[in-house]
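Some chains omitted; the rest stay in position.
Here the chain labels run A and B in written order, and each chain numbers its own residues starting at 1.
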Amino acid sequence: MLKFRKHSSKKLGLPQGTLIHVGDKYSEGTKVQQIQYTKNNTRQISVESVSECSKSLDESSVFWLQVIGIHDPKIIQQIGDSFDISNLTLEEVMNTNQHPKIEEFQNYLYVNTRTYYFDKESDKARYDNISIILGKNFVITFQEKENNLFESIQNRINDKNSLLRKEKNDYLFCTILDTIVDHYFPTLERIEEKIEKIESNVSSSDKKTQYEIYQLRQEMTVFSKILRPQREFLSMLLHSDSGLIEAKTSRNIHDVYEHVIHLLETLDLNRENLTGLHDLYLSTISNRMNEVMKMLAIIASLFIPITFVAGVYGMNFQHMPELSSPIAYPAVLVGMAVTTISLFFYFKKKKWV
Amino acid sequence: MLKFRKHSSKKLGLPQGTLIHVGDKYSEGTKVQQIQYTKNNTRQISVESVSECSKSLDESSVFWLQVIGIHDPKIIQQIGDSFDISNLTLEEVMNTNQHPKIEEFQNYLYVNTRTYYFDKESDKARYDNISIILGKNFVITFQEKENNLFESIQNRINDKNSLLRKEKNDYLFCTILDTIVDHYFPTLERIEEKIEKIESNVSSSDKKTQYEIYQLRQEMTVFSKILRPQREFLSMLLHSDSGLIEAKTSRNIHDVYEHVIHLLETLDLNRENLTGLHDLYLSTISNRMNEVMKMLAIIASLFIPITFVAGVYGMNFQHMPELSSPIAYPAVLVGMAVTTISLFFYFKKKKWV
């Protein structure tokens, strides 16, 4: 089971806006990386003092602060202070159980989203929480667990011919969203592979199949719970008038939005497919069981009457005239055969055999 | 079963606005506590005469009247009169079966809500009704049962550095809502623990599991019935233009609203999870049963034919030539073995074994 809850009751009785980390701690310390680029230059430094870094913000360059490790309230507070971010937002940045959403503030957009992938070792679905803040001239991403999600973006930043270098920070923001959504596709493919495996196993009526279907369905439910709010907030983003996103970037966000819709549609289709497969599986099992019970019913019904006859002539009464007749034995045998064969044809007529 | 109804038919035939207590009586007498604070001072007194206390209302301080025990129409009427509250509202304050809702009046906001928690002793879900009235310069809370829900708020009022002391009564109102919603989280956690317990028991196909699933589902239904109207009324509160809530407090109410949405989403997810577990449980039970019946079917089908043969040679006919043959006995034994083994392999081929 994927749990959305983790230690959220830690916050009981605390005032709103209290910074407290909710969720598992994955990284030791906090790694803050500052990437700043213009059409011509790109600079990437590891930040030591977060309260200083906001000073290098300027209108002409794109500024991206990558924060890995969000369990330390002090650092988060420092970032919040230097970039003028509300404590209510910071509280949510530190809560990795937040469900995906967007919030518009006066001077920034706050987006909370999630990756969703199959862990390579356990083949179980996992998700990581990612918070993105888009300000006037900066983008900040927060994540607890380090992963190579943003590697391709960094490569494109380093490539001076890429479109990314020519655009503003709203384009970077959109590229980050696009990258996160792109990474859902392999997950969807893995799900489809699992469904195909189940489909090919369905007729073997393996007992484990039931559990696999159950687990896959859970994973798909969680997946759709992650995707659905994203569809909504991307739609909101398209109609937002915050001024933080330029008109021409809107087209690209629309593209991301279409991808999410495509993912949801395909997920829905797979879900109906799985439901169909489940029915098929249950009915295969029940068919097999029926066959076995039918076989028992036929055999038992055929033999019970004649076994009784054999029992009768096995009784030890002294006065059983039939016993001495020389044709009695063959006659009884023939009688038994006739009974059985008649019964059999009666069953056949009833289409039970 | 959680009952929403209690003695509500007591009111049959009475005109609207008649004050009558609907629900169980938990407290002896009525305890009224008046908390009044400004940035610098805080005063907490036990009120003797409710009709007097409204005199100490003033613009500069926050005034909170806590009423514990709502079964006495006289006291409720006095409070209503001195704070200018409609009788239709007072009628609902005294009805602990009201479902959560908000109502806007000319001079105040009336909110009816519910706590939801697991009783520590019986581990059964319980709820208490809480009414909150937000006026121009006062907040009144009504509850029948005393609990320590508001302890943390009182602590914060006593702490002169807390934000609460610096804000108006709309902030107090929001803090009360926030506290109530915060207390749903441990309930949700308890539900998730129960689901996990059921999940780990599912394969043991314990008979009690069925009842536990039933009960948990009921509890979740009641929970969502409590949460759902709150989502709606918080949304209404956000778009209300009563003038009782200041713009900057709206952000905090939005935060409470997000929590309720998060609770509902997680509850939904758990519900689907439970449904999945239920299916799994039913199919585990049915699998186990199938195994037992299959075993019977196989054993019976293998032995019935050869038992018949033994019966035949146990008959007492005088003329049964086979009986005197010295090889008849071993021949029959071999025949029986061959029949059984053939049948067994036939079953194997059919994949019934």
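We adopt the following convention: contacts are C-beta pairs under 8 Å (C-beta built on N, C-alpha and C of every residue); 3 or more make two chains touch, one makes a residue touch a chain.
Keep in mind the model is a prediction, meaning the values are calculated, not measured.
The total count of identical chains across the complete complex in this file is 5, with 2 shown in place.
Note that in this section only the chains that are shown with their structure count from here on.
Between the two copies, chain A and chain B, the C-alpha superposition involves a rotation of 70 degrees in steps of 5.
Each chain gets one centre point, the mean of its Cα atoms, and the points for chain A and chain B are 26 Å apart. Considering their complex, residues 151-152, 156, 162-164, 175, 178-179, 182-183, 185-186, 188-189, 192, 195-196, 199, 251-252, 254-256, 258, 261-262, 265-266, 268-269, 272-273, 276-277, 279-280, 283-284, 287, 290, 293-294, 296-298, 300-301, 304-305, 307-308, 311-312, 314-320, 347, 350-352 of chain B touch chain A. Residues 1, 3-5, 8-9, 11-17, 86, 88, 97-99, 101, 103, 207, 210-211, 214, 217-218, 221-222, 225, 282, 285, 288-289, 291-293, 295-296, 299-300, 303-304, 306-307, 310-311, 313-316, 320, 322-329, 332-333, 336 of chain A touch chain B in their complex.
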